[in-house]
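I am attaching a structure below and will ask some questions about it afterwards.
Missing here is one protein chain; the remaining ones are kept as they sit in the complex.
And now, chain A:
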Amino acid sequence: MLVLQDATDRTEHSFTLTDVTGVNQKEFTLTSATYPGLNIQFTLDPPAQALPTGYTVSVHLFKNPFHTQGQIIDLRSADRSEGNGRIGYLFSLEALFTPGALQLDPHRYCYAYFGIQYIFENVATIQTKDADIKADPYSIMDFFDSDTIILVLCNEFCNDINNFNFQNYLPNLFLSGFTFFSKNSLIETLNDNTYLKNKFDSYTVTTPPILNGIYPFRLEKAKISICSEAYVIHLFTNLIQKKFDQVTRFLMIYQVIEIFMPKMIHLEVQQRVCNDLYSLTTDKVKELVIGLTKQGELITALFARHAIPSNELSNLLRQEILDFFIHVNHPEFQDQAKNIGLSLTDLFYAFRNKIVHEYRILHENGVDHEVTKSRIDTINHLSEALVAETITVFVG
């Protein structure tokens, strides 16, 4: 369904799909019960193909700063054992209506067709732009931003996965640049850090190169114990798209680490104490348990044993935080030799603590504040990648 507003009194009128015609290309016609006489028409550019029966789809919106319009992402899930694990496709919405932009074979065409049909038929509108009633022909871009990417999920394939919820895969998608959005969560900022770009390139820039424009992307198994946490879903559906001041943003991201902490206690106690209880001395048991009361130990456990981030990401974030502390002349980080020995946990936790307890370091005299802000932005981008990756690779 699409919604148009009367420009004079702002009354909303819903337009739903009432007809699909055309032999070569399909033309969709939408009409409104409350605004007779106005037909809205869209022509799906790729030539029509035969459509299978018995399939339904759902559509979700994303943006990705690395994605080019001609790329079609073949989305697969390690949770689906049937076939090759395919659950859907990601298309540029504008490209589907741009003459000659996409050539679709019958298989891909049906996803595109059903996805467009969903947008026009769904009982609730998913458009992200307000559109006024006008006399001119409409473009799909009157209702959606031109860089909108649609994820068309095949419901029947997704149902092969127990308790499927596509929101569980948002962190994994985010890790290669796909940021979810909706009308209620419009994108105000996108993470375009090179680390995410490299992840995107890992399946789009291949050797040998993929020539047909279809790029398979396999999602890891969803780690339900963490990715279904209410805050994690809220973070990736409603928060990460928005602009916040830098400190708030970091704390918003760090909150995910906090959610991991109770899980770390359980896992560490289980694995390092309970599983080995009678081979441990009582002193050792005490040492382990007391260690678990320190958040630094729990974060170490997380990054070292239960959700190991890539070396590349660890090194990048570690270095950025260190560079930040050196930039703001923090006395604890002026010894280069000592800094070499600091781990990601040491620095990440230290950054969190300094932000909370020593906020004033962001405004030290004699320090270039623009550089300070820029460094925090980079740390935030890498931290977003870190939590997305931690959730994705979590073994728990």
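In this section, contacts are C-beta pairs under 8 Å (C-beta built on N, C-alpha and C of every residue); 3 or more make two chains touch, one makes a residue touch a chain; residues count from 1.
The rule is short, and it goes like this: contacts and distances are computed from a predicted model.
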{"item": "Chain not displayed: protein name in its UniProt record (\"Spermidine/putrescine import ATP-binding protein PotA\", \"Branched-chain amino acid ABC transporter permease\", \"Carbon starvation protein\" or \"DGQHR domain-containing protein\")", "value": "\"DGQHR domain-containing protein\""}
{"item": "Contacting the left-out chain in the complete assembly, out of A:Ala7, A:Ala304, A:Val356 or A:Val371", "value": "A:Ala7"}
{"item": "Among A:Val123, A:Leu211 or A:Val395, the residue in touch with the chain that has been omitted", "value": "A:Leu211"}
{"item": "Contact with the hidden chain (one of A:Asp74, A:Glu94 or A:Glu320)", "value": "A:Glu94"}
{"item": "In chain A, positions touching the absent partner", "value": "6-8, 34-38, 67-70, 94-95, 98-101, 103, 133-137, 146-147, 209, 211-213"}
